[in-house]
Structure formats: structure tokens, C-alpha cells
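One protein chain is absent from this view; the other protein chains keep their places.
Moving on, here comes chain A:
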Amino acid sequence: MDKKLKIRARYLTKEYDMMKTKSDKLKSLMPFGNTNIEKFWALKGVSFDIYEGDSVGIVGLNGGGKSTLLNIVSQIIPPTSGELEVNGTTNIISVGAGLNGKLSGRENIIMKCEMLGMSPAEIDEKMDDIINFAGDQVIKKIDQPVKTYSSGMKSRLGFSVLVHQDPDILIIDEALSVGDAPFFEKGVARMKAFKEQGKTIMFVSHSLSQVKTLCDKVVWIDHGRVVMEGTAAEVLPQFEEFQRTYNKKSKAERAKITRDSGQNFSLEELHEEHPDDPISYFQKKLYDKPFSWPTQGVLGFLTLLLIFTIVATLKEVPLRTAVLHPLYIIPASWLLVIVAVIVVIAGIGILTRHRKERHVLD
């Protein structure tokens, strides 16, 4: 295999807190709060390799973890554990990407391009292409506020902006289903052009025919696990078969399966299944990074300086006198109180760090 590795995922997991009430949410923020909040594992150890020029379709039922996976790969949300290596820039295309309804279509294009990091010269250059790609209706209304657009026009405009970026890895989340047939054709043609340039595409769609036309590799994800991986011809028939049997089940049954599978999981189990891989893949990424020592030092110094100066101000002692005779403005007993407060704060900090574990991108 001489193709370059683009995305390497190892045992990606994502855990969500199921915060049902406001007080649960508040508790999760408190350092000493009850951490007994219901968890839901959206991803349970997903691994795959994607090489340059691959176009990979991801199929699965609703709530199977497809969008979560794409968001993790495009580095919008951090995984709970596991390792992700992405070589190159990613760009996620998704329906309902934010447009400002009060601004005109043209202004929205400029704004979005700016946010994606394009230079004004580049935007000028691509402006006509972007408008033309979005279709006739949009061309007519390009200087009208976007709030007057139909929902189809809005998503076409958003889609058009995003496909005119130049990422190495294109991630498409259901975006092609927004337009009518001619727009879909145009989108597919664009994707194929991307493919020919040797770019990598990751594609989520519920339309299996779309997956068939665009993807040469398919990953089937169900309940946060990879069920099957292979060519479209291998995976899709089995997936369709599965979909048929699943649809026969009652609604309550299906909801129960989803809920149970979201809870019946632990990282230790995952590690036991794969004992040969390094333990670091199975550890939660701690994000609660404490203040580093220099930062703590600076903060502590500033706090003391602030207290000292405030006391000097309130006692109307000139700063020079205060610095020369510190005990004159702060009696020794006060000093003890201040030291005690600092010790207590530091103690609480150390304790909470051990009490609570959370995850985040490093």
C-alpha cells in the first residue's frame, strides 16, 4: 500500500451526559457535585484507516453515531478516548450550516469564506463560480437578504460555498440530499472532480443509491460500533437486509435497544477485547487541565498585589510607605488569615481535580 494515510482512527469513543434536568446540568459543573449522571455512549471504539483518494461512505441507522463520528473526524468535537490522526485540512459540509438571514446572499458568501480562512482576493476570484453553482434561483436573489430565500436555496448556497473551498479531506454529512435532482447531479459531478484530484471524501447519507454512486468503500456503523467494512457491493446488500428486519420491530423495542446499548459499555471491556493495543488508547482524555505552575504563580502574585494595593488605598497609605513597611498596613494576624485562605483554595483545587474526570481535546 503506497497510498498516503489520511485518517487513522483507533478505538474512538464518545460519551455524552444525558442531562435531563437543569439541576443535572448544574451538578455537572459543581466541583463536588453528584457525578451520578446517566451516560450515553454514542461511539464505542471505532477504528478505521482512510487513504488518499479514498471515498468512504458511512451507513447506519438513525442514532447510530454517524454524525458524531464525522464531527470527531473533522475535529469539531473531541473524542472521549481513542486516538485520531488526521493528515491534512478537513472541511465538513452539513445541512443548515449557519447563514445570517439579515444579510444578502453575496454578503453571506463573503462572510463564510472569510471565516473559512480565505483571503479577499481569493473570494473575489471564486465569487462568480460560487453563485453560479448555487443555481438560477439564487442568482436572481443574490443581493436580497437570505431570510427571503427558500430553505432549498439556503442550503444550496451554503453547500456551494463549502464545495468551493480547497480541503484535503471533504466530509459530507447528508448535505447532498438538500437539492433537487439537477442540483444533486451537479453536486455529484463536483464530488467526482474532487475524487479525481486525489482528495479524500467521507460521506454520510441515508440514500443508499447515492452511496453506491459515490463511494468505493463503505463502513457500516450501528450503535457506535463498526459492524462491517468493505466495498459497496459487499456491505450494502447486508445492510439493506438488516434494515428490513429492524423496521419490523416495534417502536418501543427499538428505543429500548438504543438506550441499553448506549449504557452497556465501558472502556475496560473494550480494552479486554483488544488486549494487544497500548493502554493509552483506552484511557479517557482528561481535559481538566489545571493551571500550570507558572500561571498559578502569576495569578497568586497578582492576587496578593491586588489585596495589598486595595488595603493601602483604603487605609490611605502612600504606596511607597506601604512597600517599605508592609506590616504597617497589614497586621500579622491578617496575614495568617490570607495564608489560610490561599491554602484552603489550593487544597480544594487539588481535591476536585482528583474527584472529577472529564474529557477534552488536548
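Assume a residue touches a chain if its C-beta (ideal position, glycine included) is under 8 Å from a C-beta of that chain, and two chains touch if they have at least 3 such contacts; residues count from 1.
Operating definition for what follows: contacts and distances are computed from a predicted model.
So which of "Cytochrome d ubiquinol oxidase subunit II", "Aldehyde dehydrogenase family protein", "Two-component system, chemotaxis family, response regulator CheY" or "Transport permease protein" is the UniProt name of the chain that got left out?
Listed in its UniProt record, the absent chain's protein name reads "Transport permease protein".
With the missing chain put back, one of A:231, A:280 or A:295 would touch it. Which one?
From the options A:231, A:280 or A:295, the contact with the absent chain belongs to A:295.
Determine which one of A:38, A:114 or A:128 touches the chain that has been left out.
In the full complex, the listed residue that touches the missing chain is A:114.
If I consider the whole complex, including the chain that's not displayed, which of A:102, A:140, A:206 or A:325 touches that chain?
Of the listed residues, the one touching the omitted chain is A:102.
Spell out, residue by residue, where the missing chain touches chain A.
Residues 16, 26, 29, 71, 74-78, 90-92, 94, 97-98, 100, 102-103, 107, 110-111, 114-117, 120, 145, 287-289, 291-292, 294-295, 298-299, 302-303, 305-306, 309-310, 312-314, 316, 319, 360-361 of chain A touch the chain absent from view.
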